[in-house]
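Single-structure report; data block below.
With one protein chain withheld, the remaining protein chains of the complex are depicted in position.
After this line comes chain A, so read on.
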Amino acid sequence: MIIYGTALLAACHLLGLFLGDLLGSLIGVKSNVGGVGIAMLLLIFARLYLHKRGLLPQETEQGVAFWGAMYIPVVVAMAATQNVVAALRGGPVAVLGALGAVVVCGCVIALLNRGGSQQAWQPEAETPQDPLA
């Protein structure tokens, strides 16, 4: 049943956010600490566990895969709800602060990614399929 997959996803989501809140209040922070990350880890472990026991038929997987595929559309919707006007009204301090942070971090990312031994992934399939699929 597809709903089993979605329900599994929902359970991981809620438990992760709850643990994130709990972690936040334990260390005295007024925010959720890594709730989504914890939820992702829970889902990864749940998949490994269920897969090993053969409890993960393809239909159940589809209940999760659908939401994973809805991810980019959701991000587009998220972009459409940003407070762009306020961001652009911040003036030079905001612009320079943001730009400086992005440039500095970008250089460090480039540095770190050049350092380690690693093999590049094959670029995404060149077939002209829908890039948003």
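Here is the rule we use: a residue touches a chain if its C-beta (ideal position, glycine included) is under 8 Å from a C-beta of that chain, and two chains touch if they have at least 3 such contacts; residues count from 1.
Criterion: contacts and distances are computed from a predicted model.
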Hidden chain of the complex, named as in its UniProt record, picked from "Iron-sulfur cluster assembly scaffold protein NifU", "Cell division ATP-binding protein FtsE", "Arginine transport system permease protein ArtQ" or "Malonate transporter MadM subunit": "Malonate transporter MadM subunit"
Contact with the hidden chain (one of A:3, A:55 or A:87): A:87
Contact footprint on chain A, counting only the chain that is left out: 9-10, 12-13, 16-17, 20, 23-24, 27, 29-37, 39-41, 43-44, 47-48, 61, 64-68, 70-102, 104-106, 108-110, 112-114, 116, 118-121, 123-124, 128, 130-132
